[in-house]
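Just passing along the structure, written as structure tokens.
A single protein chain has been removed from this complex, and every other one stays in its place.
Then we have subunit A:
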């Protein structure tokens, strides 16, 4: 495999990993606060539809992003209401929201545009255009690092960079701020947080809201960055892969970056079966590569690579002692 091919695969990796990363960080906030969220997929789908529709109608991608975040937040709020306020089963609420999103996105897009549950194609300012990082052109002169900078890091849409920035931000917010400490505590032992006089309900709602925002960005990236519009079921299971990545990352932000990049890499590699054949002199079936994220997650869950311990209070609604 020559360097140019590797760069192309890494470039593709970054594009494919971004929606996973944003969704994975979204899940991280929610689950760290003790709210399991199966509904990442549904929120991304909702955001993708809202982004596609609003960006087309307004002609501005940023209006689209805001609409996408709003759409995702609505689902997040319902999830919060069901699982925090009414102490319902978090898994069931998440699954239900996925079904709702799957149907309502197509219904809304169909009634708005009559194009069969698709939003009209976006062009110009209605979608994200690639950004050339400074000195990308001249960087080619520097061996190895130069082309890497110019081909892999440069030339993505802004949400890719925002996604990457979200990793240190998440780390900082969770591990270096008072809010983060409380958020983590509320996922481990909500009673102690409550005893300290901090509202468990409010913290968890805050976490779920952040989940909504991040899923909104993930969906917006798919509809206006990777694609030019929303299509039925266009998330194609990426919300579930993000969940797998979250477990693989053991609920940690930097690990989440590694996990999603790795999963993205497998997806990108699956697009180039010729490279694998040339490299190993035998062909690996593409479906096997597609299944890798799930296989790796099972390996991690089985405890081969350290133990993946979920937040202790995860999945349990908090009931104040009477």
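Keep in mind that, in the parts below, a contact is a pair of C-beta atoms (placed from the backbone, for glycine too) under 8 Å apart; a residue touches a chain by one contact, two chains touch by 3 or more; residues count from 1.
Note that in this section contacts and distances are computed from a predicted model.
**Student:** Could you tell me which of "Nucleoside-binding protein", "acetyl-CoA carboxytransferase", "Cytochrome c-type biogenesis protein" or "Indolepyruvate oxidoreductase subunit IorA" is the UniProt name of the chain missing from the displayed complex?
**Tutor:** Its UniProt record gives the name "Nucleoside-binding protein".
**Student:** For the full complex, which residue in A:226, A:249, A:300 or A:313 touches the chain that was left out?
**Tutor:** Of the candidates A:226, A:249, A:300 or A:313, A:226 is in touch with the missing chain.
**Student:** Have a look at A:268, A:296 or A:313 and name the one touching the chain we're not showing.
**Tutor:** A:268
**Student:** Would you write out the residues of subunit A that touch the absent chain, in ascending order?
**Tutor:** With respect to the unshown chain, the touching residues of subunit A are 4-5, 8-9, 12, 15-16, 19, 115-118, 121, 222, 226-228, 231-234, 236-237, 267-268, 271-274, 286-287, 290.
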